[in-house]
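Only a single protein chain was left out; the remaining protein chains are all shown in position.
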Amino acid sequence: MMFLKIALYLILAPLIGGLLSGIDRKISARFQGRQGPPLLQPFYDLFKLFEKQALVVNGVQDFFVGGYFVFILFTGCLFFVGGDLLLVCFALTLAEVFLMMAACSANSPYSAMGSQRELLQMMAYEPMLLLTAIGFYIATGSFMVDDIAKSSVSPIAYLPGMFFGFLYILTIKFRKSPFDISTSHHAHQEMVKGITTELSGNILALVELAVWYEDVLLLGIVGLFIVNMQWWSFLIAAVVCLFAYILETFVDNLFPRVKWNSMLKSTWLVTLIAGGVNLLILTLVH
Amino acid sequence: MSKRSIVPFGPHHPVLPEPIHLDLVLEDEKVVEAVPSIGFIHRGLEKLVEKKDFNEYVYVAERICGICSFMHGMGYCEAVEHVMGVEIPPRAKYLRTIWCEMSRLHSHLMWLGLLADAFGFESLFMQSWRMREKILDMFEASTGGRVIFSVNKIGGEMKDMDGDMLKGFLKILNEIEKELRELSKTFLDNKAVNSRLQGVGFLTKQQAHDLGTVGPFMRASGIDRDTRNMGYAAYSDIDFETITSNAGDSYARTEVRIKELFQSIDIIRQAVEKIPSGEIAVPVKGFPDGEYFMRVEQPRGEAVYYVKGNGTKFLDRVRVRTPTFANLPGMLETLKGSQLADVPILILTIDPCISCTER
Amino acid sequence: MNISKSPWLLHYDGSSCNGCDIEVLACTTPVYDVERFGVINTGNPKHADIFLITGGINSQNREVVKQLYSQMPDPKVVVAVGICACDGGIFKDCYNILGGVDKVIPVDIYVPGCAAKPESIIDGVVKAVGLLDKKRAEMKANASVSHKED
Amino acid sequence: MNFLENPSFSYIMLCAFRMKMRGNKFKGETVVIMEMIATLMVFPFLAALLIACAKPGKLRDGLIFCSSIVIVATVLLLCINVLQGGKTQSYLMETQMLDRIFLIAELGLMGLVFYYGIRYKRYYILLLSAAGTLPVVWMEFAGRGAQGGDHIVVDYLTLIMCLVVGVVGSLICVYAIGYIKDYHKHHTEYKDRSSFFLSMLFVFMGAMFGLIFSSNLTWIYFFWEVTTFCSFLLIGYTQTEEAINNSFRALWMNLLGGLGFACAILYSSMALHIANLQDLVAAAANNKAVIIPVTLLAFAAMTKSAQMPFSRWLLGAMVAPTPTSALLHSATMVKAGVYLLIRLSPALYGNLAGVMVTSIGGFTFFAASLLAISQSDGKKVLAYSTISNLGLIAACAGVGLHQAVWAAILLLVFHAVSKSLLFVSVGAVENITGSRNIEDMHGLIVRLPKLAFVMIVGICGMFLAPFGMLISKWAALKAFVDSKSVWLVLFLIFGSASTLFYWGKWLGKLVAVIHRSAQLKDTVRKSEKGSIYTLTFLVIALCISFPVFSNIFVEPFLSQTFHDTIGAIISSSDLNVMLLMLCMIVILPVTVRLLTFGKANKRVISYMAGVNEGDDRTFVDSFGHEKSMYLANWYMDDYFGEKKLLKPSLVLASAIMTILMIIVIGGAI
Amino acid sequence: MKLLTFAKTELHNLFSKPATRLYPQEPRVYPERTRGHVENDMDVCVFCGLCSKKCPTGAIIVDRAAKTWSIKRFSCIQCGYCVASCPKKCISMRPDYTQPAGEKSTETFTQAPKDDQSAS
């Protein structure tokens, strides 16, 4: 069963992630009054990148990116086999640190600046991520994804604030405007391409692929707010996930990119207010 | 060692529409020092006067820049006309005025888009450029070019716009005006956008004066000067007021430019109403002899065309002082102490045009 | 899979007058929307497949263009947009213009026009895309040949 | 040679022990244990004496090396012996004479403090010292003190502390052999008093052993004051203006804590008739007034472990040569504070004293990790990180729950090992490059690959899954949630996020791959190397084996202290997952290399906006010249700088502490 | 709300037809004035060479002897100066464009011998 789940995740996640990314690009284009690329464009891009020669500035970049890739996959597997949510957060951090180190190792100005910003982003969203896990724990009595998914009431009933907070940091994690400060899907960044500046060809492809895996993982957490014992709750969760994703696209097109200090301040504030108050009430009631 | 990074910014950089280079000294992301370097687009076209005769040079002049192309051609022509004492027909003056303002419209809309892009608002960029396309269509229909027009010549214009065409244009302008109202809300009222513009790149009135700034960049710091008031082309017949703002920051510059968009639409309307019929050019005889400093208000501010002739068909000297050249010191001033994330905005709020600057 | 389905652009403004430059940018905006062909304006040589250059080469940007070109991964295609990029255009007699882009790097596609119209730029890109596939096939063939030699 | 008095006292003590033991009828096995304890308490002082007299040279180095080995061996033997016995041992019920000796030593110590106070014209020191020592001495001599109770207790916590102090402490001493030579080579402006320095390190260890074995409050107090005084001497080692100022700051803060300790002794002896730490904690359950000495002791502990209003002394301690910092931060001194808090923790459960400790601890954790962000001095970052981690340990101890204490102990151990590793590696780097600034560690992976690797291990050990500290943080988080401490949870999550930032950026600096030509010659000495690699090994070994460690040492202690046993804090499935992660990290480089992936890669220069000059080091600047590119990390001084944050944090922490202390003590009276 | 000023435009765009012109699937119809490329009515040309002399980029080569008129399409900047200066008004500006190509080619037109015409 566990291996089946892992296999399913490993196979389906990139498909779903790629497709979502395609939807994102298509809808973004339509928001901007453009025709937009074909739906399968992200896959074309990925295959192309795998076909291309990779340019590296040193020999350790691919090692770090490999670490990033492997640990993102690992984290996803851990989540979908029903592992410990806190450990999922920690493993995700580890993966991100690998990516950050890949950027630093390049020793190039834009990639280094990107890595500092990436760290800052991590600093911004990390509290809310942990708080979400804690929220699940208090609401359902367990950190295990398996147990949380089997609760009798959807956790969101207890965790509306956390849900909001999580959606908020999701913008950072999805690298969407206004929080796409370390690297962006859009061109014209003061960072050039930020952390991915020095990555190219198949190494870049790995990063893209990892992002898809990660997107699915994050949407999994969104879904976790919704699911409960009933089978149909999974359907609702899927719809909510899709909706959350499109919402992020909408937001992406609605805001200018903010500066790092606004990002940090607002994210921490939202964490403190939406998450903290939710936590306070939960502990008082439970 | 220090907590300062030293990094190159440009000449190739995705936020830069054109190559310019800055040595940035950064603390975290605070710009401690910015040393500019230009010359990546320098062609040396002023020296072409030795090879192209003064009539042919119009085509060079309008290729100083593809954004403010029309007024470059016109400014050069007016300067030579002054030297030669040529009076162009009134209809030509009005045609020039209309095209001037259309240039301003497309340039400012383009700038709005680039600014939006600089603060990472892609959809706003798309929206602005989408509107700009309408102006370009108008240009294409009237001049045959979208960015390089080739309608100016010494002594007048080469192409005319008939009544139907002008009427059609007015209709399009009405549409644009409506869309512009909607668009300006996002630029001027949106809190998130405001946070990226307000207080960013502040320049006092005194600084603006001392640094010799021109155009909307200067007017946003509260100096009331607009070269159009000198009344070249048909501006002396047109009723308009100089737009200024006192805030002196990037927001004020946006505001001034947006207001100028509405103003340009208004000027075109007035011009279409008043345009007299008649010839669009007079024949020009002889060769220029003498000198003149011609000043016109480009979208980015006052440009100076200095022409010196010697009585042959080759001029002695043509010198163009473009607004961006004058605004660069002001931009450097605003860069000091700014955030790296603001650097694109600061570079853009002067609406730099490097190919103009370097010629 | 065809590379041609995902051509990513790097745009550098050599010493253009901005005319071609803004037309290239206009291609990405709603009315022309080159993303229809999967084109992304990456702004980073290391991600790009197609190098779009507007304007001619002068003494100061010569090295820059060469460097950007060298930082692009294979296969890559160079498109010279505008007459300036093709042969220096009206500025070719200027003291600081060395000529078209082909003076410093090999150019695969020339897009004429002053300024080049968005439509011709699109045509140029579509042509470039075709070349990309060809170059990749060659690259693969070469790679397998050298493998056998090992 | 005033400091020699300590060792001479200790020699007397050793004799006294022996006499005492002959008098008691112990079973053979216990006698062995007792002998070992006595050795640990006395031997370091003896070693110190010898080292102090020795001239710098091979002989002295050998002496240090052998002494360290003796100490480590004794500690290990002791552990094995006690573990075989399997229960808590307590000794020395009646020790009139020893008590007297301690009191005299106490007075001697006061005399020394007086001497320095007068010599450097810091008269407030005299006041503080006298105010603490004299009443206690008076109480004892006047016979007003409580009698009875064990004087020496050995339980699992003692063993853990023994291991930390013995093993880590000895490694640092060994490291110091090589370090101090280089130090004086680089700093010819300071007088070479290395023998004194090295001997003080041993005195310190001896005092720590004394402190952790003692159970009698007066004894603990004595050793407590010895560590205070020792750290004073060590911090002031270079005798520069700054060093002296900082050493006095450390002295007065710790004396103030000592004063609190003295008050606690007075109160508990005279009002409660309890003279022994364990008894005091045990009495907390049914005697409300116990909270007063407990609060005072907690106060003392927090000064010693540099909690927020008192954090500045630890930062000042940075002026001393690195082994001092390593010792103060990891194995000794500050650990004495949190050790005491852990001992007290059952008495802190669910009362205001506990609230005081948790809120100060939690706040310190958060504030210090924010402050660390703005630091570029490697040692200062380490210092703030120490303060912050101690805060976390204190908070855990203050919660007073089974799980929390588990976390506290593991944090203590992991921190000791990782932090000392970091200190010694920073020290080694400093000796080679002449700078301990993190900015200067740019590209260390190329310049000094081995040291960089070691440092990376240390840093990962501080904040990354699946390495040490994170596991304990994880347990702490669970404990906070379970105890419904919302504030602590918030402090912890925000604090960890900041922790992530400052470690992450340091890590980034290290791994930057710079030009080969920057490679440096690795001149780390043998002794330093030995110590560094052993510590590295320990960090990794602990990561892998901590469940075993927890099983053998921590859980038995907890079931003793809390009289219940609960299941594994971290489930075995999670442990497996983490082990898997560890394995993945290890095999990753191999797999990446093995996969065809990356074979066709082509090396190019990095992107520098098109103006890169030849290689990655320089670019063409605005004047057309070559300029070297330079990359610095973020410090966000405007937000997290000391100027911005330090004062408010200190004020806030002082306010919390004062108010809570007044409420607690006032309420109890 | 003051944060969502763009939402209206955004949603409007989503639900209306994109502004994109589907070039090249749908060919573009240019306005008549568009300066695309120059063409010479070879029958009228008298090979006076004025166009060649005036052309700012030297794109036109006139060979009187061979009766050829060539244009370097990849040098022509569509300024229209040749059109304006041709005494016979045989050069005209056409809206459609020279196609991009891999090589910079020159197009040469030869005047058909006049007598041939009358003969047929």
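The chains carry the letters A, B, C, D and E, assigned in the order they are written, with residues numbered from 1 in each.
In this section, a contact is a pair of C-beta atoms (placed from the backbone, for glycine too) under 8 Å apart; a residue touches a chain by one contact, two chains touch by 3 or more.
One rule holds for everything that comes next: contacts and distances are computed from a predicted model.
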**Message:** Looking at what's absent rather than what's present, what does UniProt name the missing chain, "Cytochrome c biogenesis heme-transporting ATPase CcmA", "3-oxoacid CoA-transferase subunit B", "Molybdopterin synthase sulfur carrier subunit" or "NADH-quinone oxidoreductase subunit C"?
**Reply:** "NADH-quinone oxidoreductase subunit C"
**Complete:** Visible partners of the omitted chain are B, C, D
**Request:** Just name the one of B:Met131, B:Leu166, B:Val304 or B:Cys356 that touches the chain not displayed here.
**Result:** B:Val304
**Item:** Given B:Val31, B:Leu211, B:Leu340 or B:Cys356, the one touching the chain that is not displayed
**Value:** B:Leu211
**Item:** Missing-chain contacts mapped onto chain D
**Value:** 622-625
**Asked** In the complete complex, which positions of chain C touch the hidden chain?
**Response** 58-60, 95-96
**Request:** Considering the whole complex rather than only what is displayed, give the residues of chain B touching the chain that is not shown.
**Result:** 35, 37-39, 42, 44, 47, 209-212, 225, 227, 229-232, 292-293, 295, 302, 304, 306, 308, 316-317, 319, 321, 325-326, 328-329, 358
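Everything below uses one rule, namely that only the chains that are shown with their structure count from here on.
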**Request:** Please identify each chain that touches chain C as well as chain E.
**Result:** A, B
**Item:** Least step count from chain A to chain E, where 1 means the two chains touch
**Value:** 1
**Fill in**
Maximum distance between Cα centroids and chain E occurs for chain D
**Fill in**
Per-chain C-alpha mean nearest global C-alpha mean belongs to chain A
**Item:** Chain whose Cα centroid lies at the greatest distance from that of chain B
**Value:** D
**Message:** With centres defined as the mean C-alpha position, give me the chain A-chain B separation in Å.
**Reply:** 43
**Asked** What residues in chain B touch two or more of the other chains?
**Response** 5, 7-8, 11-14, 28-29, 59-60, 63, 121, 123-124, 126-127, 130, 133, 145, 148, 192
**Fill in**
In chain D, the residues touching two or more other chains are 600, 602, 604-605, 607-611, 620, 629, 631, 633-634
**Fill in**
Listed by label, touching pairs are A-B, A-C, A-D, A-E, B-C, B-D, B-E, C-D, C-E
**Message:** Please output the residues of chain A touching chain C within their complex, sorted ascending.
**Reply:** 25, 29, 32-38, 41, 44-45, 47-48, 51-55, 187-189, 192-193, 196-201, 204
**Asked** chain E touches which residues of chain A in the complex?
**Response** 27, 29-36, 250, 253-255
**Item:** Touching residues (chain side chain C, partner chain D) in the complex
**Value:** 12, 44-46, 63-65, 67-68, 70-71, 73, 143
